[in-house]
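For this depiction, one protein chain was excluded, whereas all remaining protein chains were kept in their positions.
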Amino acid sequence: MNSFGQIFRISIYGESHGKSVGVLIDGVPAGISLKSEDFEKDILRRKPNKTGTTPRIEEDFPNITSGIFNDKTTGAPINIYFENKNTKSSDYDFVLQTPRPGHADFVASRKYKGFNDYRGSGHFSGRLSLPLVAAGVIAKKNIPEIEIEAEILEIGGEKDYSSILEKTIAEGDSLGGIIECTAKNMPIGLGEPFFNSLESMISHLIFSIPGIKGIEFGNGFEAAKTKGSENNDRYISTDGKTATNNAGGINGGISNGNDLIFRVAVKPTSSISKTQETLNFQTKEIENLNIEGRHDACIALRMPVILEACTAIVLADMIMVNKAR
Amino acid sequence: MNSFGQIFRISIYGESHGKSVGVLIDGVPAGISLKSEDFEKDILRRKPNKTGTTPRIEEDFPNITSGIFNDKTTGAPINIYFENKNTKSSDYDFVLQTPRPGHADFVASRKYKGFNDYRGSGHFSGRLSLPLVAAGVIAKKNIPEIEIEAEILEIGGEKDYSSILEKTIAEGDSLGGIIECTAKNMPIGLGEPFFNSLESMISHLIFSIPGIKGIEFGNGFEAAKTKGSENNDRYISTDGKTATNNAGGINGGISNGNDLIFRVAVKPTSSISKTQETLNFQTKEIENLNIEGRHDACIALRMPVILEACTAIVLADMIMVNKAR
Amino acid sequence: MNSFGQIFRISIYGESHGKSVGVLIDGVPAGISLKSEDFEKDILRRKPNKTGTTPRIEEDFPNITSGIFNDKTTGAPINIYFENKNTKSSDYDFVLQTPRPGHADFVASRKYKGFNDYRGSGHFSGRLSLPLVAAGVIAKKNIPEIEIEAEILEIGGEKDYSSILEKTIAEGDSLGGIIECTAKNMPIGLGEPFFNSLESMISHLIFSIPGIKGIEFGNGFEAAKTKGSENNDRYISTDGKTATNNAGGINGGISNGNDLIFRVAVKPTSSISKTQETLNFQTKEIENLNIEGRHDACIALRMPVILEACTAIVLADMIMVNKAR
Partner (left out) sequence: MNSFGQIFRISIYGESHGKSVGVLIDGVPAGISLKSEDFEKDILRRKPNKTGTTPRIEEDFPNITSGIFNDKTTGAPINIYFENKNTKSSDYDFVLQTPRPGHADFVASRKYKGFNDYRGSGHFSGRLSLPLVAAGVIAKKNIPEIEIEAEILEIGGEKDYSSILEKTIAEGDSLGGIIECTAKNMPIGLGEPFFNSLESMISHLIFSIPGIKGIEFGNGFEAAKTKGSENNDRYISTDGKTATNNAGGINGGISNGNDLIFRVAVKPTSSISKTQETLNFQTKEIENLNIEGRHDACIALRMPVILEACTAIVLADMIMVNKAR
């Protein structure tokens, strides 16, 4: 299923080294101002323009082909695509014999019986997060009252991570990180008891981002170590504000009006230039693998805007679902 | 949305203190042997029969009213309900003025404009995990080749938790815990790149269980602190087996044939007999709250069989989806 | 898929000769008054209490087991079931060798590999229209402003059909009919251009009723014989009212504020006591079949309230979907 959402509904397509990647967005209300410039800021934030990100540079211009008329949404489905221009597909032929550890090469080949586009991870590429960011821009426009902001908490286990990042790049290795996302000015009542709890919907979408291995809401895994008397957030006002926010803004799967807070674990980039041993599936020998290509040393660095996009998409959809009743 | 699944599809209903709780299951193949005895073992495992669980005892007999003929599934939807017999609704009247911290009382009242059944958390109750377990029994019957097993890793931060559990019960307080779930003999290829990654589907369903605040796959949050050279799982055989299993059996959102492993954080029960301060929404005064009623001191203790059920439901559905292509 | 609807969503279960038939309704707004008496009128209209209907009499009391508290909807899923009391299952054993012409016996046996509950057509029975009617009662309560009314246009090709009906009953034969359904006070804007046109949604649900073989909107098949200059409905007021209503209240898949009008063709009951020749699948001989059992001579007679229910369900859902944007 390449679609997500009940009313504000996105469908995604494209491959890393194909003609383009894109997103089709259904359920956008009519009359929202939308120009290609609106995408600039978030697309720029996702770009690999920092130490530790890939040298592959793409223009990433959003081509909007439908659903817009006189710079406003029409209510019809919005299709946006981004051309792939800076592709070097010859980089990837080796994965047929030597699927890269940590990547989808092996599972994709088995799932799709060898017919998958393996170049640059194909449809599994992190490049597909670009259309997610584009959908996020539109989602944010639907819920201007909510402030969503994601920030890097740590990279490679360090809050002050510049030294370790440079050292790891020099080693040809990669790093993971932890990102926290917060949404302020949350309405009360988003989410369903079963099965579309707010945590369910957010985690569903977040785990579609390549490289995410964990998510926790509020104090999350720390909650498992506490007592109820410490973990319960006591109410301090009749609008539901609580003295603490261990729940991360969600009770019983429903937003409670306090800030929505969650953190995700991003694994270190699977592609590393450092030599790693792995199996050659053809020769059936263990051999040394050096991944040349171009890749991020730390995909977590580009993750905040993607998390914000996913959060906005879920909130926009669930606000619409709530309006329906 | 009270439904989950694409082909093997469950819908859940009922309230803690209503007539019954139940589940309607669609998409079950015809010809699977199914009797009420088949539910006994898992229902018993969910029962509050241990130190730290609620004194509310229910018979929990599965009444199957459709979809079964001559003790075999017919292919038509299966409805199963469980009567609520041992209810003491008067326990819960106070929540109207004093919504219990950590519970859904406040959000439910706001979301449903005061019309929600607030008795024992109503539709938000942990009792709704009983129909989930029942659906899990049927899901497991659909995928007998996969061995799913969940176990408690720690309670209140302790692996050896009996002392802390007894101490906390004596204090009238509650504890959280961490549970790990493993599925062995996994097929390769379950899950979709976007948006139905295996992590997406599992987390979606798992976060519908009351009390879950975090989930991580493989080495999860630990991965965020490692380097790629440490975290990548190198292949050791052409069936995709890897030397390590940091990925928890999933690459690119797709099962890779290694064991599926995930852990969840269960918060401490929100209901505690220990005095806690919170707002009386009527008087607008902070006051002392002692929750009498009957409740678990640690819902994590009853969680393993529920996690197994959810895992089985997702795997059964995704195996069917894969067969479709 | 035993579910229908995006927001107001119904799931159906049960068999003709099982314990019960029922419906699970999700997405009902909280605070709607609902008692078992509210179902009486429509359930009575569906009952076989006229010449040409089956002698099987059921109490048809709606048991509401969830989603209601203090006689009001809570916003949680509503489960309603009807017990089957007056069943004579021995009537149906013969269908294993001699699937009844016109019935689902053959296809059900093949689709479900012989495990289907064949008694009284099992899950394929017209008795399943009872939970549809119940869901329709709740749907109607959601859209009190819209007046939905279905009426019999003809039975066996006759507007004045009492003579032909009596004659056909005497012959042990059965009759079909045409029913027209109208919804007045329609809002403008229900339906989607692709793929959920109002015609799409209505026809989808209507064709789930056993025995429907055709549907037409407005002047329907007659439109195919006309010219545009005759068929176009010219506007006469700025609220979209038209001089004629050949479109049946729908343009481009969207309601235009004029009355919604459609007609359905109901086939003659497949069960007839009159001798018919058909194949015995065991002996592979053509033999004479007399269907004893109890059956309607004309299911069209009981159809109006079922069509109204389906129309109300679709309109309630689509009005909610529209509110979402």
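Letters are used for the chains, namely A, B and C, taken in the order the chains are written, and counting of residues starts over at 1 for each.
Heads up, the rule we're going with is that contacts are C-beta pairs under 8 Å (C-beta built on N, C-alpha and C of every residue); 3 or more make two chains touch, one makes a residue touch a chain.
Keep in mind that this is a model prediction, so the values were computed, not measured.
Only one of C:P29, C:G120, C:G176 or C:P304 touches the absent chain when the whole complex is considered: C:G176.
When the omitted chain is restored, the residue from A:G52, A:P99 or A:G122 that touches it is A:G122.
Of the listed residues C:N79, C:S270 or C:T311, the one in contact with the hidden chain in the full complex is C:S270. Taking the complete complex into account, C:A247 is the one of C:L130, C:A183 or C:A247 that touches the chain left out. With the whole complex as reference, residues 1-3, 9, 11-15, 18-22, 24, 26-27, 30-31, 65-67, 69, 72-79, 81, 111-117, 122-123 of chain A touch the missing chain.
The omitted chain makes contact with chain B at the following residues, 6-7, 27, 29-30, 75-76, 193, 320-321, 323-325.
Taking the complete complex into account, residues 1-4, 6, 12, 99, 101-104, 106-108, 110-111, 121, 123-124, 128, 154, 156-157, 168, 173-178, 188-189, 192-197, 199-201, 203-205, 207-208, 210, 212-238, 240, 242, 247-248, 251-256, 265-272, 274, 276-279, 281, 284, 286, 300, 322 of chain C touch the chain not shown.
As a working rule, only the chains that are shown with their structure count from here on.
Note on chain placement: the centre of chain B and the centre of chain C lie 37 Å apart, centres being C-alpha means. One simple way to say how far apart two chains are is to compare their mean CA positions; for chain A and chain C this gives 44 Å.
In terms of their C-alpha centroids, the spacing between chain A and chain B amounts to 25 Å. Touching two or more other chains at once are residues 1-3, 12, 111, 123 of chain B.
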